[in-house]
Structure formats: structure tokens, C-alpha cells
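Remarks on the structure that follows.
One chain of protein is taken out of this complex; the other chains stay put.
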Amino acid sequence: MISLNDFLIVSAVLFCIGLYMIVSKRNAIQILIGIELMLNAAILNLVAFGKYDRFFNGGQMFALFAIVLAAATTAVALAIILNVYRQYKTIDPGRIDKLGDE
Amino acid sequence: MKTITLEEFLNDIDTLTIHFTLAAVLLPLLAFIINFSLPGRLHKLAGWVSTIAILLSCIISASVFSKVWNSHHVHQQMLWFTIGDTKVYAGVLLNNLSVLMLLLVNFIALPVHIYSTAYMKDDEGYNRYFAYLSFFCFSMLALVVADNLVLFYTFWELVGFSSYLLIGFWFTRDSAVQANKKAFIMNRVGDIGLLTAIIILFAQFHTFDISQLFADKGVISQSVIQGGTWIAPLGNMPAVWQYIACGGLFLAVAAKSAQFPLHTWLPDAMEGPTSISALIHAATMVAAGVFLLGRVYPLFNGAELTILALIGCFTAFMAATIALTQNDLKRILAYSTISQLGFMIMAMGIGAYASSLFHLATHAFFKCLLFLVAGIVIHQMAHIKKDNSLDIDPQNILTMGGLRKKLPLTFIAAIIGGLALVGLPLTSGYLSKDGILIQAFEWSDGKSGFYKIIPITAVLTTWLTAFYVARLILKVFFGELKVLSDHPGIQIHIGDGGWRYKLPLILLAVCCLFPLFSVSPLLYEQAWLFQGLTLTIRAVHANIYHTLIPVSVNILSVLVIYGAYMMYVKRKGNIFLQSGFLYRLSAGEWYFDRIYNSVIVKPILFLSTAAFWIDRTIIDGFINALADIGIKIAKLCAWIDHHIIDGFLNLLVVIVEAVGNFARRFQGGKVQYYLFSMLVIVLLLFILKTVF
Partner (left out) sequence: MSLIQALFYMMSFIALASALFVAATKNLVRSIFMFFVTLFALAGLYVLALADFVAITQIVIYVGGILVLILFAFMLSGKETLNIIAQQRGKFISINKVAAFLLAGLFLLVLLNTFFKVDANHLGWITGSVRANNVITSTSAMTENIGVNLMTKYLLPFEAISILLMVALIGAAHLSRKGEKQ
């Protein structure tokens, strides 16, 4: 039987990798991927704990919701990234430091 | 002399005379002031203002002369200023000498003024000319009546200054500027001598008063030189001071009267207008030196007088030899003036005091006359030059000739003046000059043979004078007009000119004849002027000189003139080589200018260059070094200010800037940085929570 701790360790490592990507990457798309990784770490936890709620399936349910929300987030984020690129000719968030139209 | 009170002054019967004298002196000054304040469009009046002033002055001085001459001395003075215990008086001293000079100056100035109104009429500086002329007359008149040495010195300087103005009258010509500078500087040498002498006399006798000093019973006649000490009533001093005083006075005389070695300014001074030359450099200003000598005559003792005689004699001879070869009309006359002044000084030296002043008077007339003649001739030559656009020097006698037909009156005047200059009988020159010669021979009697050199040289000079005068007149008035034969076909319209030319000539020419001075045409002792000036009545020696000398001198003079006539007019033989050493010496004016240039002018120029160099290099260098040090210190201060004081402030600024930059980074618009910071803080919170 797989213990809960194993899931927690895997999700922690995954979360930290996502965290690292968000902080260090200079590319908005990779930052987006980092966010997805962190979301997946959270979903993994939800699923792992959802094993102990057979009647109401709370964990699995919110995992589903999270996946759907992640899809929505990604779609909007990509649209924003494309627009930002059009505006600034770059997608490095470190260099997008001007507001409005110049 | 005690100070006179006002009442006594008013009661004095001489008051009128003094007032007249003051009027005569001040009228030209008034004319000077009027001429200088005349508006430009009235400038033609200037000539008449000056002329009328001098005419009135002349009449007044004639009346003063008639009152004072041979009757009594008039001496009035007032307190001028006081320094410590010394009271200096200023006043008027009239005796035979000063009234003679007063009248002479006025009487010479009058025809010159009349002549000048015509001579200068086309000149741009017409009123300036007359202003200067009046100013000069004022200075000269005041000089002759001044009764004290300080006053005398003042007017002496004014005479020198006005002469400077007049020589440089045409100040746009470089040569005139050079000439007036030269005259002024050489006169300064004499002025220093005069000032030295005045200071020494005051130190010895404690007075400036001329009558106290030099009168018959004056303090100088009471002083003697004994055993190397100069003993005077009020104190003693080493005899050397007396020699210095005499030397100083001699320098003053030499500078003003153009004696060797200070004579070179006079020929150059001919750059002024000819009428000025007539007045100043022939008749009056140069006479100031002789006049000074007459004033201070008692100061000189025997040996000093002999030196004077030698120098005068040498000057007379030297100038006469130079005059032989000059070609410039005015230069010949200038050297002739120097020569005649040498005669006067020589006469003073041999004790012929009266003859010297007599010659001064007669010379003033005939030299003035000759200069006026020269002025007319030069004017006419300039006319020819201008009418025909010729390139000739209007003053060169080689371009003239045959003018006696064109200028008959001028010719006659020139003949009279020339004969007077030579000293032929029936002229005034004969009376004065032969008097000097006779007395020279008498003086050398009973002295060693060496002293004979003076009368012999004087006689020789007389013959030389006869020759150069003959040469001058023959070249100018006889023969053919050289210009005409050189340039055939030129237009010649010349003549004697109007009455303003003729009247002065006639007036002066009459004065050059004997009757004005003596009833006897041959005996100088009977001249009233001579008698009035003689210091001591001496027995008339009817010795052999009185007949031998005039006869021999005059016969030889006539022969010399004839010889010159044959040579220049008839062209029979030329006895003089034009290339010998003597000729070059004479034509080169004995090289005095060159010697002075190399001995005095060049060393002084070198000295000033050296001083300039020292000033530039050493003194300025020192100052520049100081400045450099100052600049260095300032730079150091600037460095300290910039790097330490400002550095401190800059450090503060840098710190603030660094803090600002550091703080700014937290809000630089970088999302990841914000996130990072937030996560770090969360992390810290977790760690803190875990540890504690």
C-alpha cells in the first residue's frame, strides 16, 4: 500500500520545481508551465487525500474543478502573452516594466 | 632790502614805471589767451591781436627804456611765498641790461609779427602760430625783468618750452618732431645746470634775489676763494662748489645760446617756420644765454672767464668753418648765429662785457633781417616749385641765383644784413664786432703767447664769416637762376611781396646801419649803447690796435669777398677741393651729431634696453613667479575643495544614491522580483515559525 507521505514528497518536489521555474525563467510561457506544475502538485495532493472520502469524493471533485480552472487560466494567460508580445516585442516579464502606451 | 609797505609802495615814484613794465610783459600773455579762445571762424584776427599787443608792448617798453636807461635802477618786489624762515620775494628789476633787452625783444618781435601775418597766412595753424608766438614773447619779456632766480628759472623753462612748441610747429613732419625733441632735451641739460647753480648759490648766500647777489656791492662781490674755501658773508663751503655753480651756469648758457658742446640743436631747429627762426633762433631766445651770463657775470673769476673765452672762440671758429660748406640757406644762417654767439661769449670771457651785449643787440637786428630775407627767398622758391611741379629743395642755395633782379628790395636788405654780419664799416656790426676784436687784442697783451690764440682765431673767424656771407649772397642773388637753366621754360612769377614783407625789411635794414647806435661810424667807444653798459669807465687807450685792427681786418674781408665774387660769379678757379679732409669735416658739421649718437645716445639706448630687459626678465619674472606660486596654491586649494570637501558631500550623495538605487530595485516593475521577495518573506516566516 502506498503511504500518503510518498505522495506528499513527490508533490512537494514538483511544487518546488514549479516555484523555481516561476522565479527564475525569463520566458512567460515557461513561467506558465511552472504554474501548471505547481497546480499539478496541488491536484496530486487533492487526489491523494481524496482517497479517504468515499461517499462525497471531495478531493477528486476539487481536483476536477482545479483542472478546469487551470485550462481557463492557461487560455487567458496565453492570450495575454500574445498581446504583450505584440505590444512590447518581448515576453520577458523582467523587461515589461512600462504601463500603457509607452 | 627790507620789505616795503603798501604806502611806501604807492608813494614810490617808480610805481608807474613798474606798472608800465608789467603791462609790456603781460600784453603778449593776454594776446595768447585771446588767440587760444578765439572761435575758429575768427582765426584770421589772431595775427592782428598779437601784432597789436606787441606794438603796444613795444611803445610801452620804449617809454620804460627812456626812463630807466642811464638814470637809475628800479627794483620793486612783493612777498611771494615763505618756506620755513626763508622768505622768497618776486618782483621786477629794471636796470640798463634788462630795459635794453626788454626793448630789444619787443623791437625785434614787432617786425617779425608783421612779417608773419603775411608769411603764415595760408597755414592751417595760423591762430595756433600766433598764440605760441605771443606766449614766447611773454616768456622772454618776463625772463628779462625777473628779479629773482626762481622766477628767472621759471621763465627760462617757459622760453624753452615755447621754443619747443614753435620748432615743432609743423608737427606732422617727422624731421620737425625730431628737431624739437632734440632741442628740448639739449635744453634740459642746460636747465639742470642752471638749477644746480641756483641751489648752490642759495645754499651759500641764502637768497634768490638777483640784485642782492650780483649788484656792485652784492654778496658775490664780497665772497672770495681762499685756500680751497669759498668764503661768503653768511657762510663758507669748499671752493669746488663754486666751480660746480659756474659749470652749471655755463651749461645753461651753452644750451640756450648754442655753444659747444650743446650747439647741435640749433641747426636742426631750422625745421620751424622761417619767421620763428628769425625771432627765436637768431635774435631773442639764443640771446637769453648771453643775457644770463650778463646777469651772473660777477660770479666768474679770471680762470673761469678764460675758459669761457676759449670755448666761445672755439665755437665761433667751428661754426664758421661749418657754414662755409653748407648748402641749405637756413643752416648757413644757423651756423652763422652759433658763430656770432661764440663771439659774444668770447667777449664776455675777455672782459668785454659791454661789447658783448652791444654785439648781442646789433646781431639781433642783422640776423633777424637775414632770416626774414631767407624767408622771402624760400617762399619764392617754394612758389616756383609749386607752380612748375619741380622736385627741388626750396632751401638749397645751389638751385638759386640771379634773384637780385626779381627781388630788388630783398637783395638790398640782404646786402646790408650781410655787410653788418661781416662787420664792414658804416654798419652796426662793424661797431660791435671790431670792438670785440680790439678788446681781445688788448686783453691778450701782457699775457703769455698762448693767449694770443684767441684774438687771432677771432680775426680768422671774421674772414671766414666774410667768405661764407659772400658765398651765400652771391649764390642766391648773382649769376643765373639755376633752376631756370636746369629746367628751361618754367614759369616764374615772383616778387618782393606786399608791404607786410617790405616794411619789416626796411625797418630792420635801417637799424643795421650805424646811426642808430653811434654818431661816429668808426669808433665803437662812442656808441651810446656801449657806454651805457660799460661796467667800469676805463681810460681809452689810443693805442695802435684801434687803427690797425679795423683797417687790416676790413681790408682783408673785402679781399675775401672779392675772391669769393671771382670764384662764384666769374667762375675763375676754385681754390677749394671738394673732397679733402677739411671739406668733409666742415660739410659733416664736425661730426658732432655722429659723435653724440655713438657716445651718448647709443649707450643710453643700450642702457634702456638693458633696463627694459631687466625689468621684463627679472622683475616681471619675479612677479610672475609669485603669481605662479599663487596659482599653484590656488590650485591646491581647489583640489582640496574639489576632492575633500566636495568629496565628502559627493560621498553623502553616493550613499544616498546607493540607498535609493537599492530601494528602487524593490519596485522596479519586475513581477518576478516581487514574487521572489514575497516568497523569501514567506519562507522566512516559515523558518522562524519552525525554529521558535
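Details
Going in written order, the chains are labelled A and B, and every chain counts its residues from 1.
Here, contacts are C-beta pairs under 8 Å (C-beta built on N, C-alpha and C of every residue); 3 or more make two chains touch, one makes a residue touch a chain.
Just so it is clear, the model here is predicted, and its values are computed rather than measured.
Listed residues B:172, B:491 or B:690: the one in touch with the omitted chain is B:690.
In the full complex, subunit B makes contact with the omitted chain through residues 676, 679-680, 683, 686-687, 690.
Summarising the interface, subunit A meets the missing chain with residues 1-10, 12-21, 23-24, 26-27, 29-30, 32-34, 36-37, 40, 43-44, 47-57, 59-61, 63-65, 67-76, 78-83, 85-86, 89-91.
We take it that only the chains that are shown with their structure count from here on.
Note: centroid distance subunit A to subunit B, computed from Cα atoms, is 121 Å.
Only residues 668-673, 675-676, 679 of subunit B touch subunit A when the two sit together in their complex. Only residues 19, 22-23, 31, 93-94, 96-98 of subunit A touch subunit B when the two sit together in their complex.
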